Structures are given as C-alpha cells and as structure tokens.
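The complex appears here without one of its protein chains, the remainder shown in place.
== subunit A ==
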Amino acid sequence: MGVFVFLPLVLPLTALPIARLAEQHLHPRASTRLLSLLAAVLGLCSTLCLGLLMVVGTAQLPGNPLPDGWSDPEVRAAVPYAEVAGAAAIPLLAAALTGCGTALLRHRRIRDRTHRALDGLPAGADPAVLPDDEPYAYAVPGTAGRPGRIAVSRGMLRSLDEDERRALFAHERAHLACRHHRYLLAVRLAGCVNPLLLPLRSAVAFAAERWADEEAAREVGDRRLTARAVGKAALVTRAAPAPGTAHFAAPEPGPVPRRVAALLGPVPPARHWPPALTRAGLAALVAAAGTAASALSALNAAVALFLVLKAATPL
C-alpha cells in the first residue's frame, strides 16, 4: 500500500478552497450538501486509514492479541515508517473516536434536555412560545419519538412585527424540514476525526443558515422582509460583547451581516456546480478529485493490507 495509506490523512486539504468559495458561487442548498458530502467521505477515508495504521502499530506491541505473523518484517515493509506511524496511529485513532463519541453524546444530551424542557407545553403548541424576555429562537431537531419543534421566546416575538415573525417561523421550519441538523452533525464528526476538516464546520453552518433564509424568503415571498427579520432579530439578540473582542473587531463581516446582504441581493442561481472555468469551478474540481483520490487510496491501502496480512497469517 506504501504511501497511499497516508494520503487520505492530508487530502482533506483539497476541500478547503471550495469551502471558502462555495458561499459566493453556489446556491446554499448545493453548498450545504456538497460540503457535507466532502466532509463525510474525507472523514471516513481518513479514519479508515488511521485504523489500518493502528492495526500495524498494535501488532508490534508486545503482548497484543493479534496473530504473531502480523508483526513480520513483510507486514512492516508494506507501510513506510511502520514503527513511528503505527505507534502514532493508536493514540490518534483513540482521540478521533473519543471525539466522535463525545460529540454524539453531547448532541443527544442537548437535544433531549431541550425536548424535556418543552414537554410541559402541549404537543400541539408549535412554535412553542416561552415567556422569557431574553430574545431567542431555536429549531430543536426531532428524535425517534418526538417531532422537531420550534422554541421562540416572547422577547424575540415582541421585537418583530407580524410579517417578520412569519419569516422567522418559515426559517426555523426550513431547518427542521430540510434536516439541517444532520448535515451539521456530519461535519462536526468529520472535524473530530480529522482537524483538517474543521474549516468545513463553519462553512456548512453558514450555508445551512443561508439555505433556511432562502426557503423563508421563498415562503413569505419577500427577500427584503426576510432580511429585515434576520437583521432586527440579531440587533436585539446582540449579546454583551465579550471583553477583548471589541478591540480586535474582525474586519471581515460576521455571518449575520453576510446573510442580510445576501438576502438583499438577487436570488442565488440554482445550479449544483459552479461553472467549470472559474476559480470556484476549479476549486470544486480539486475538491472532487481530492475526495476521489482519498477514497481510492483508502481502498487501495485497505485491500493491500488485507492481502499482506492474509499472507502473513499462518492457517
């Protein structure tokens, strides 16, 4: 398998240019799906290869339960730097899997706690309006037994007029109907298994918000109204600025102004892929090629190691 086993660990780098460019060149629906798919495939391949290296590394440990033949020189020869890579893969894989487990548990805990908090309200009360002056609005993903819900505080509703509330509810319903939490969870897990995929997290989070904005604008039939709802909600929500950040105010606009600006602009083109001969098109092609290469390398490495180990296992 040679060096191919290492490729999927670094090929996630190819997804970064398109993560930056997708926002300007793709419909948010397409960019959410494309980036999540890239993250999921690259993350899986990276984990698979880490697993293969881990097997080679574990076989060298004294007292391991694997067949003795697996630590033969032939097996080690199949992996460059087998000693170092194998030994490093064990803690890395452990960290990756722990990270995934923690993220999954936290996801379930937050979701279930929120559902329990809202259980007191009648099931039909959707959106659930909570008598709280603090302005907030959340889409709570559904579980096996409970449908998704929308929780809005009275403080938030008070700050919006009737039409703007319709936009708010349409936005939150879009989150639930399009199951955005699944995309978010997928990129979250991908970031846990390979830190190179971390930038995709914020890119997908932003694309999902934009997607819900576009759905809301379509439903209420007024982009400017939707923009106003997002903007007003953000202005009343504005948290007490964290001390210190005021001095380093980022020159790059944050997600909310970008969303409002996009809503005030024209409807994004509904294409699934940026035009080929642009920077975004090239970036998308690089990402697709990187993902394909990653998948092929992982497959190659898996098959090669399987054959080597099979040959080394005394039957």
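Heads up, the rule we're going with is that a contact is a pair of C-beta atoms (placed from the backbone, for glycine too) under 8 Å apart; a residue touches a chain by one contact, two chains touch by 3 or more; residues count from 1.
Operating definition for what follows: contacts and distances are computed from a predicted model.
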TODO: If you had to name the missing chain as UniProt does, which of "ABC transporter permease subunit", "BlaI/MecI/CopY family transcriptional regulator", "Hydrogenase expression/formation protein HypE" or "NADH dehydrogenase subunit E" would it be?
DONE: "BlaI/MecI/CopY family transcriptional regulator"
TODO: Return the single residue from A:Leu11, A:Ala227 or A:Ala280 that touches the missing chain.
DONE: A:Ala227
- [ ] Touching the absent chain in the whole complex: find that residue among A:Gly43, A:Gly57, A:Gly86 or A:Pro141.
- [x] A:Pro141
TODO: Could you tell which one of A:Leu37, A:Val236 or A:Leu282 touches the chain left off the display?
DONE: A:Val236
Task: Residues belonging to subunit A that touch the chain removed from view - done: 103, 106-107, 109-111, 113-114, 116-121, 128-132, 134, 136-141, 151, 153, 156, 159, 168, 171-172, 175, 180-181, 184-185, 188, 208-209, 212, 224, 227-228, 230-239, 241, 245-246, 249-251, 253-257, 260-261, 264
